[in-house]
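Partial complex: the chains shown occupy the same locations as in the complete assembly.
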Amino acid sequence: MVAFKRIPVRSLASGANLDVPVYTIRGSNPRAKRAYIQSSMHGSEVQGNAVIARLLELFAQTPPEGDVVLVPNANPFAINQKSGEYTLGRFDPTTGDNWNRNYWLAEITESSRPPWHKLKRKVWSAMSATLRARLQTDLPYGQKLALTLQALAVGADYVIDLHCANVSARHLYTPEYAEQEARYFQIPLLVSIPNMFSGALDESVSCPWWSFWEQLRTEAYPELPPSRELPQGFTLELGGQELISRDDAKRDAAGIINFLRRQGVASGRAIRPGPVHICALQDYKTIYSTHAGQVEITASLGAMAKRGTQLAQTLQFGRTASWQATIAQEQCIPILHHSSAVIHEGSELLKVFTRTRKI
Amino acid sequence: MVAFKRIPVRSLASGANLDVPVYTIRGSNPRAKRAYIQSSMHGSEVQGNAVIARLLELFAQTPPEGDVVLVPNANPFAINQKSGEYTLGRFDPTTGDNWNRNYWLAEITESSRPPWHKLKRKVWSAMSATLRARLQTDLPYGQKLALTLQALAVGADYVIDLHCANVSARHLYTPEYAEQEARYFQIPLLVSIPNMFSGALDESVSCPWWSFWEQLRTEAYPELPPSRELPQGFTLELGGQELISRDDAKRDAAGIINFLRRQGVASGRAIRPGPVHICALQDYKTIYSTHAGQVEITASLGAMAKRGTQLAQTLQFGRTASWQATIAQEQCIPILHHSSAVIHEGSELLKVFTRTRKI
Amino acid sequence: MVAFKRIPVRSLASGANLDVPVYTIRGSNPRAKRAYIQSSMHGSEVQGNAVIARLLELFAQTPPEGDVVLVPNANPFAINQKSGEYTLGRFDPTTGDNWNRNYWLAEITESSRPPWHKLKRKVWSAMSATLRARLQTDLPYGQKLALTLQALAVGADYVIDLHCANVSARHLYTPEYAEQEARYFQIPLLVSIPNMFSGALDESVSCPWWSFWEQLRTEAYPELPPSRELPQGFTLELGGQELISRDDAKRDAAGIINFLRRQGVASGRAIRPGPVHICALQDYKTIYSTHAGQVEITASLGAMAKRGTQLAQTLQFGRTASWQATIAQEQCIPILHHSSAVIHEGSELLKVFTRTRKI
């Protein structure tokens, strides 16, 4: 039912070899859509691993309709790098490169116009061929890893990248065209991203199809599906990094199953989602600290803060001790904050949703 | 009332100079005992800074009986070193040396035998002179900083070093001879340490006086005070590192004030402390992880766990995903755990009190 | 003669404030061109500091014709961050961002067409105004620092950014249009870069003027100067990082003086440069290590290596010890290599000039 393999991705100076575990579950319905789910690309962002463990349990009980590929511990190099007890996960310790900026933006050049499901398969097949060819060349590790994972993800209609973020409320990134579908993950805070590529996995899935779909629309391609039928990439931010909770993983997995049911990948009936706050990517703002010192975040993550509310207070020692307030300049929903109470001037203090829509 | 100065401790490659803020509050009663309180020697252990800010507020309202010296941000170099958003605070990033292992163990050689309060002053005066002389020599930064702080602490009857520890329940280190007094801090988990020096500030205060007192006892020195009258060093562990809470600081400061009242340094009447769990240093045990993976701590910090209880579970990915249990081999109270859910084999997973006494 | 100031750029958690030293030397000829020279933006790349010290000596003896601004230790935060004895200089330890990717690409929108020297001044004035405005907003440190330095550089015809690179032969980056002038630095290995902006200081100087000049050319602007009269940005790579040599600094400074003489900024007559190897940016290739282990670079830096030559050998321990060769796939000039003999698969092993021109 579950096929397991390990894909080698890097040999190390000590002679050890790092690999990535891959679980492939054959769906019961060959015509159902397929999903690819990976976790922990940033090393320290580990809750997704517990979620994948939970999904393996659930699919062992109730096999999915469509094929599902699960890749936990997707970046074995990043998860092994320590600095103190913390995991130096977000970027390559040698180059500083963010691990989630190395994916490849395919340009879909297919010119034949068969029915949609055949067209989709043709495009995937071309993408796979290109990725395989690139993987034959000498690449820096970050790129080799990303393309290896991307090659596993090609052919999936739904690519779900499980991350965590600093200290944070659960939220997710969805392409604009999939906002309505994204609600089924049962995470009420959505960042809606336009058709712009910055190297992340979710974008590497959505952007090529989005551009292609826009082109097909101008061609008046008769088989054009509604945009919600396009392959979609999502990034789910499952709370703070360096934390894992088996109980929370049950809830997180239930949300993903709900989404997969909605799409026909998992069997069973999806629950209708509740209301969500959506924030356009350009309105998802970073507040840089104007105070250096020790900071306490006083705002509640995930809750609306009115203009003028104190979001944080920073302790400084001068002639006396004083707490400097950071005030909301506009109504916002704080989503995440600096992982440490120790902060220098000009560091990322908070990220907040502004100008949210509720749907 | 409050005198403020900055003591320079290190110039940096950029040309910047780091200094330590020192607040000195003159007590209203010249015969009252004196206290020295510092915080954040390990950089990332910052809650003590909020506590000192709170103490400054309280002493501004109600001046102490005895002199009090307060030194927040005691290690400006450590607090400024970042690795990712975390603060690489526990040890010198250049040498690996734990910042709290550099203090000097005085040997008290005073041979005159005046009354106790004069003898004490003579000894302090000799200690000060030695420290001043050592500070004239070329020292590595860690040692220079430690001796600079130690020189500020000499002359205080109570030296309170405010730390934090990984992710942890509040607990404190007391010399055995001060166990009864230490209860007044209102922290119910105590590690009781013998007369052994490993380089920490609290030990550098307690050990010399302890040895000297033992010697005086053999001499049948007529003025010998009860051991609770000896100068005492304490290390308070105020919860997890990288966190600061102004509300918690009120409670933490109230406990310290209660202790200082008990000793006559602060004015007002101390509240009698509740029962505490005491664990001898040798029974404060580290559990090293025998599993590598992502770990969830399932034990409650600060609460008794019976033999056989699961303390933690570690996620591993093999042919299937599995959670490996770490089981309590004996009854214990978990005090702190690894700061990250990502753990290699042979890392410090938990520290636990075993064989506790309740007093 | 030399005006000195310190510009504050960041306050730290400890309360310390970091600043950047700025030396401004008024030229004797108000109509002469001006130069801006900074060093050590990457912290660990320090030889430029010694070069600026030397230039200060030389200009004290013989004042320049044109104004010269010198900014050593340009990134006080980066130079202070240690990891072991090494300086973690290349990127922000918190975010991983390369410090030399934060500059601003001005778009020159000036529509009036006065004579060239007036036009130039108008444009600079607009750039300054924009930079000042941006610096009023809350910025992450990396960007604040870059814009602060860029604001100091605006108004200079020659902006020279002194870097070092891993372990390397001296080489420099020049905009294509200034290749002939760049030879006067007396560094025989040149990377020639097109009009493309990736965030570096040199590009932030050259690109806007280059684009503007192309536009003016289409307009048949009668005052159009030859491209060598345009403001120019250069990045000089003065050997390996973590090294400083006062003797080498004399030679490095002499080369810069020679360039400045050629441009009329320094007094005296420039020496005609010898032949140089020029490599287009696209032909400056990275060789990623296909072997993990301990690597010895056997190629000579700065010298032509024929196709088939062994460039490096990597030690691995299997059933026996073996050395794996890395062979030149095409004729090339090795310019720099990995700073450590310890290398993982997929790390940057060497960077080499291919398809060089000699002029």
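Labels for the chains are A, B and C, by order of writing; each one numbers its residues from 1.
Quick note on the criterion: a residue touches a chain if its C-beta (ideal position, glycine included) is under 8 Å from a C-beta of that chain, and two chains touch if they have at least 3 such contacts.
Please read these numbers as outputs of a predicted model, since none were measured by experiment.
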With 3 copies in place, how many does the full complex contain? 4
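Just so it is clear, only the chains that are shown with their structure count from here on.
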Centroid-based (C-alpha) most distant chain relative to chain C: B
Based on mean C-alpha positions, which chain is nearest the centroid of every protein C-alpha shown? A
Whole-Å gap between the CA centroids of chain A and chain B: 42
Per the C-alpha centroid definition, the whole-Å distance linking chain A and chain C comes out as 36
Using mean CA coordinates as chain centres, what's the gap between chain B and chain C in Å? 48
Could you pull out the residues of chain C that touch at least 2 other chains? 12-13, 15, 77, 94
In their shared complex, at which residues does chain B touch chain C? 12-19, 21, 73, 76-77, 79-85, 87, 93-94
Contacts from chain A onto chain C in the complex sit at residues 10-13, 15, 77, 90-92, 94-98, 138-142, 144, 286-288, 290, 292-294, 316-318, 342-348
Which bits of chain A are touching chain B when the two form their complex? 2, 4, 21, 43-44, 46, 49-50, 52-53, 56-57, 72-73, 79-80, 82-90, 166, 242-246, 294-296, 313, 315, 317-321, 323, 338-342, 344, 347-348
